[in-house]
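With one protein chain removed, the remaining protein chains of the complex are shown where they sit.
Coming up: subunit A.
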């Protein structure tokens, strides 16, 4: 399939001199998502300074993450890594008592070859707390790929699905009932039965990708409407509730940057991957649901109408952006899906910059992009992997796009040169998945355009000295 795509979609690769966040930034949203976790970033002052500045006010809210700051003695191996980490983890255990400690390996631990994977099981035994190791470093990864490394590491910790079957009785008694513990016992049983009944309709389906819990339940609900039961999420709200995995389990990603996790789930946990476009935008959400349903042999109901309704609700925003052009500089791997959605909205995409493109994991999304371009009869955008920001800015000078989706390093300078910008980071932190949140994506995209409609006639769009 990938061959067919490359016939029409063109992929370029530049120098990789581009601006993006360090992948350790994933702790910012993951520690909030996984409530009983503690993230320990093993790195230097540079890592700490980045986190401190990038996460701003979160720092002050007693976050469940910290730096294990390496000092000269650690670098030159005068200190014993194991003893040092043990000391810090003991303190974390004492102060916070988390259900899991996640060590984030950084560039420095890579270079000095600190054996985090080797030390973790030993310390885990000594400490009695699971220790998960993720190497989210800037040598190998960009921004959101950090989450990918963490989830891939966590996939190994999910319970085996066979065990679930054998222990069904026990589970019935404990975990599921726990959820309904506030109900009367009669009702409880009824609920439990209903829960298990639903469960039988389709083989277990685990969705992977960290989403705010409201968005996760919105997506689960959309699937439930098509009578597809979601049996679990990776990650779950709590580490202790990780979903069961096994060769009977189907998995499907909700974010485009989770290719390592997908690979791990397939190869190591023998799960079956459903390759679908990602549920971003109403078109993406529908395609995502349709793909899942088709795998389970379920005919979708009322999905078309639902999509139509959502598009109708977006009309005021669509009028604003139709025919306008976008340039993605690329830094968070959401670019392909967002571009596809915006093309469907009637925008013209000049360039899709993207840090890294897994053509297999994103195959369905790429195909969907291609179809969307055809349907909207607009030229196929160029896809630039590992872009070069300097070259991109030269190209932007010529193209003069109506909107540049870019990192914060370039936003203000571009604005001063009269180019509207939207920070790409906001797409990572905003709720953009599913039908319900389609409007939120356009809210972000149209904001600079709406702002500038207000300022248009004041005559000071170019604010640089010649």
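Observations on the structure shown:
The rule is simple: a residue touches a chain if its C-beta (ideal position, glycine included) is under 8 Å from a C-beta of that chain, and two chains touch if they have at least 3 such contacts; residues count from 1.
Keep in mind that, in the parts below, contacts and distances are computed from a predicted model.
Taking the options "3-methyl-2-oxobutanoate dehydrogenase (2-methylpropanoyl-transferring)", "Light-independent protochlorophyllide reductase subunit B", "BolA-like protein" or "Ribosomal RNA-processing protein 42" in turn, only "Light-independent protochlorophyllide reductase subunit B" matches the UniProt protein name of the chain that is not displayed.
Remark: the omitted chain is touched by one listed residue; of A:22, A:152, A:289 or A:369 this is A:22. Shown as candidates are A:107, A:120 or A:207; the residue that touches the absent chain is A:107. For subunit A, the list of residues touching the undisplayed chain reads 16-17, 19-24, 42, 44-46, 48-50, 52-54, 56, 59-60, 63, 66-72, 74-75, 79, 84-85, 87-88, 91-92, 107-108, 110-112, 137-143, 180, 182-183, 213-214, 217-218, 221, 225, 310, 313, 390, 393, 407-413, 416, 435-436, 439-440, 463-464.
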